[in-house]
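Take a look at the structure below.
Note that one protein chain of the assembly has been removed; the remaining protein chains are unaltered in position.
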Amino acid sequence: MNTSIKGNWILILALTLFSAPLVIMYGFQLIDSVSRPAPGGIIPQEWELTNWRFLWEPIDSARPSIWRVTFNTFVFASTTALLVCAFSITAAYALSRLNFPARRFFLAGLIMLHAFPTITLIIAIFIVLQFLGLYDSLMGVILVKAALELPFGIWIMKGFYDSVPWEIEMAGVQDGASRFRVWWELILPQVKPGLSALLIFSFLAGWSEFILPLVLAPGADAQVLATYMNAVIADDTRPDYGLFKAIGMFYALPVIAIYLLFQKRLMNIYGGGTKG
Amino acid sequence: MQIKLQNFTKRFGDTTVIEDMSLSIASGEMIALLGPSGCGKSTTLFAISGIHRIDGGSLHFGDRDVTTLPPQDRPVGVVFQNYALYPHMSVAENIGFPLRVQKLNTAEIKRRVGEMAELVQIGNLLKRRPQQLSGGQQQRVALARALVRKPDVLLLDEPLANLDAKLRLEMRSEIRRLQRETGITAILVTHDQIEAMSMCDRIALMRDGQIEQISTPSEMYERPASHYVAGFLGNPPISFLKAEANGKLMLGAENSLPMPQGVDASGPITLGIRPEHFGPQHQGPTVTGRVSFIEPQGREDLIDVTLPDNQRLRAIVPAGHDFALGQDVNWQVDLSRTHLFNAEGNRL
Amino acid sequence: MNRQTLLGWSFLSPALMAVVMFFLLPVILTVVFAFTNMSTSTGILGGEYQISESDLRRLPAAGVSNESVEMLAGAGYAVRPETLALFASDFGDERADELDALHGGAVFDDRRAIERALKDLRRDPIRSVRDRKAAAEMFRISILGQRYPTEAAFADAIADIGVPDADRAALTEAAYTGWTFTTQNFELLWELPATWRYAMNSVVYVVLTLAFNVSFGLFLAFSTFYLPTRTAQTFRAIWFLPRILPPVLYVLMWQWLTWDQGFISTILRPFGIEPINWMRHTATHAWTFIVLINGCVGASLGMILFSSSLRAIPETQLYAAQVDGANRWQQVRFVLLPQMRWPILFITSYQTLSLLTSFEYILLATDGGPGRQTEVWALAAYHTALSNYGGNLEYGLGAAYALALVIIGILLSALYLRFFNFRELVAKPRIEQ
Partner (left out) sequence: MKQMTCALALLAATAATPVLAEDINITVWAGGSNDSDHYRIDNIKIAADILSREAAIRGEELNITVEGKRDFDGWDGFKQAVTLGAEAGNAPNIVVTSHLDIAPWASAGYIVPVEDYIDLDAWPLNNVYSNLMEIAAYDGMQWGVPQDAESRPFFFWKETMEKLGYSAADIDAMAARVQAGEYTLRDMLADAKKAVDMGLVEEGYGFYPRVSNGPDYAQFYQSFGGELMDPDTGKLVLDRTAMTEMYQFFVDAVEAGVTRKNHIGTDWDQWYSEVANGKAAFWHGGTWHYGRYTGKEGNEDFFGTIGFTLIPAGNEAGRANTVTHPLVYLVTDQEEDRAEEIAAQLVSIASEPRLNTLHAIASSHLAIGKAEAALDLYAGDRWASEATEVLLPHANAQPNHPSYGAFSEAMFKGLEAAWSGVQTPEEAVAEIEAQMSATLGDELIIR
């Protein structure tokens, strides 16, 4: 098979053309955050860091500090990820390996939930949260987000569990260990790649989440970067794309860092989980 | 430890895999469960280990009824086909795991792991991880792990299937040595007749969830209880001929053989002749046919002879003969070693 | 219960609890809400009982007799012996006497008037606002504008003012401020022309986006398959990023690309093309960009899945095809593509449902505009129930919109269950004890 660049120049050209809009957007996302274009133009005129002023001074008297919002977002994303992982590794193991009544039913339910239109339930979810007294709190959004991510998480983890040889489990049982111990000591280490992929993935999902915090936690205490950024953009007195982009860069940095560090694992999740 | 499986029945959903099977194994004996895949031999093994529930019947280890005991509580060690070593643990940790579960102290675990490793001759590999070991070494670790907790019974599930031919020979005798040295009662599940015959005291040949015959390897080879057993054992396999018994055994119009002694039969029967009991070098009645296939094997050749009624007989002939394809031959059958089966397949 | 069952249940229970709380319960609630007229004005958590001024004119239509209506409409505050006695006990006989002298038998239409009277007492006016309010309440005889938390309290109140028995039931029903059960939402959905347009929009959106996702995902997978690893990786990264970038940021990039003074307008200006808002100029523009925005996110999923199933195809097949003289297109067409049936099917069905119910990117990009041209069903549900300019949140109608999606979701996923080899997925655990 010919995989040299020379032999594939048409293909590369086509790909480059198709990718151009995205590349331009990424490029200017970066450039505009640290420069100022001429009025009505796009070519950067001056390099400057004033767009990043939001890091050390409030951009508007009504907005909470970016650091507080970032902290919230971090708490939101990481707690969500931990919850999703904790619930998924147990539930998926039960569905994959344990024999108990109604298992079939739960499996069918899982597949159904996997494709369920969750966001349409948001009104009713509000009621539930409200009964729990968790409306307008970070904890409430975390619970909801974690619950909505669960079917995906269980699905992925079940895929990984399914690929662990049964014999390991049998050997453990035969060696005298309880099923719990077998799971904890023998099986869990085998699904570590899946677990870390899920952890990263649900962290990213939490980091990006917009609608849930918007609707379920509108108060200042639970602002996250997504709602913060959207509010800054929506505020029609400040058409400052440079500022938007700087905030956007700030918001995206962890995502990009995670992508660069864990590329392989992220791709893993699609490979492992969605084979159907 | 004597094992007694009585009226064992196993169902998966609606399908009954094993019905009403009984098997008893003497203490210190090594027995093979032999049969083609799907015959229920692994199911039996897993039932004995406790991984599968027993749907009917009972299982005793010695006097103890273990029918409903979970696998954790049964004094059983298992070696799996793919060894099932814990990939994230070192060899020592693998072997030590069953002891750790028993909450033995570290020093004791270390001592016994060391002992066990010496026994299976992997004392120098204790720090390695399973993926750094060869197939044979992994096999030894698996054996060590199965034996370290001093079980009463050792179960081996196709233990040699994943090894190359040379290692297989080596491990065959190695496993037998270990079994003899520890005096443990062992059950070997295999589909390989050579393994079964060479390693075990007795063979239980299974077919469709039933034990077809249980006896020593030589007994089973010499006196197969059924058409099925005869056909399963022996390599190259036995040749079967359809014959009509009416005082003589009629093989088509041209050939006939005298009735072997002590057999009384009439009507259609099946005659089984192993290749080593047919050929130009034997004493006995002859059969005519034409050489239809020659397969040199080095020390000897396999030669197929097609009889006039189109049935085939295979012969093992020492190398250095000058038979050629298409040649008509008239060869002897060692009549006393032939096997006769009735229409139901049972030995006559 | 054996140990395995116990462990199974306890392992499942945290997830189960989350699912019950945030899927099952909401689904049930959605079904219930869809059959109510719940909105901002009715509140969500039940109502109270109140007859307000504007209710009066509706009452005759609700079957309340004019006599009762007049009774309800009667004056609000009266200085009568019984109200005066009440007043005297709290504020002293002296004040009561003076009030009686000044306004005995008088009737005040509104509270402001009686408060004035209390303020104007000569000898010892009630000085504190709070006391005055409390005192004024003592003279109240009307129930207009009063809220009663329970039906019983309201029944007592209307009995007190002498509403005839015959009218009480109708009056109570009319006075209830909370939501009631109705099938009106579905009638409304059926009748409103907009409903059909939203449904059509959804279909257009799903079909176009899916077509883009699958075909572009395939293109990316195939083209990167043939490229050297590093080049392929670069392109994959470019196309993977939209998937993990926060939607708010990702859509902002597109906004910047397309707005009047944005990238496209700026680079086209020298060619004499007037700057326009490329995303919102017309419905066609909006659709194009919505498909692109969602498509670039979706294509990466296709790309990854297709790439991994491509890698699973033994390379020898390609060598064989090359030996057979197949060019690259023929390799793709006759060797690779036929083996991609399964992942294509998976992506298609999986994304059909998620596209049908997703609206985040549309919300951020066009918010359904221009002129509701890109308002899809799920977004309409969101707008109706939770977010519109007037703050008129119609939970009941929104739930009816949502219910339609829930039903489609259940039907489709039940279909997928059959599709995706459920039997294999539920293969029985091999350790039985």
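Residue numbering begins at 1 within each chain, and the chains themselves are lettered A, B and C in the order written.
Just so we're on the same page, a residue touches a chain if its C-beta (ideal position, glycine included) is under 8 Å from a C-beta of that chain, and two chains touch if they have at least 3 such contacts.
Predicted model only: the values in this text are computed from it and were never measured.
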Neighbouring displayed chains - absent chain, whole complex: A, C
Contact partner of the left-out chain, one of C:14, C:74 or C:145: C:145
Omitted-chain contact residue, chosen from C:95, C:111 or C:243: C:111
Selected from C:13, C:65 or C:177 as touching the chain missing from the view: C:177
Contacts of chain C with the absent chain, listed as residue ranges: 39-45, 47-48, 52-54, 57-58, 61, 90, 110-112, 115-116, 119, 128-134, 137, 144-148, 153, 177, 187-188, 191-194, 259-261, 276-277, 280-283, 366, 369-373, 386-394
On chain A, residues whose C-beta touches the chain left out of the figure: 60-63, 126, 129-130, 135-136, 214-215, 218-220, 227, 230-231, 234-239
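What we mean here is this: only the chains that are shown with their structure count from here on.
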Selected interface, A-C versus A-B, where C-beta contact pairs are more numerous: A-C
Furthest chain, CA centroid comparison against chain A: B
Whole-Å separation of chain centres (CA-atom averages), chain A against chain B: 55
Whole-Å gap between the CA centroids of chain A and chain C: 23
For chain B, residues contacting two or more additional chains: 50-51, 70-71
Contacts with two or more other chains, residues of chain A listed in rising order: 170, 173, 178
In the complex with chain B, residue positions of chain C that touch it: 3, 428, 430-433
Contacting residues of chain B [partner chain C, same complex]: 12-13, 50-53, 70-71
Chain A - residues contacting chain C, complex: 1-5, 8, 11-12, 14-15, 18-19, 21-26, 28-29, 32, 40-42, 86-88, 90-91, 93-101, 103-104, 106-109, 111-125, 127-128, 132, 143-144, 146-148, 150-151, 154, 166, 169-170, 173, 178-180, 204, 207-208, 210-211, 215, 225-226, 229-230, 233, 241, 244-245, 248, 251-252, 255-256, 258-259, 263, 266-267, 270-271, 274, 276
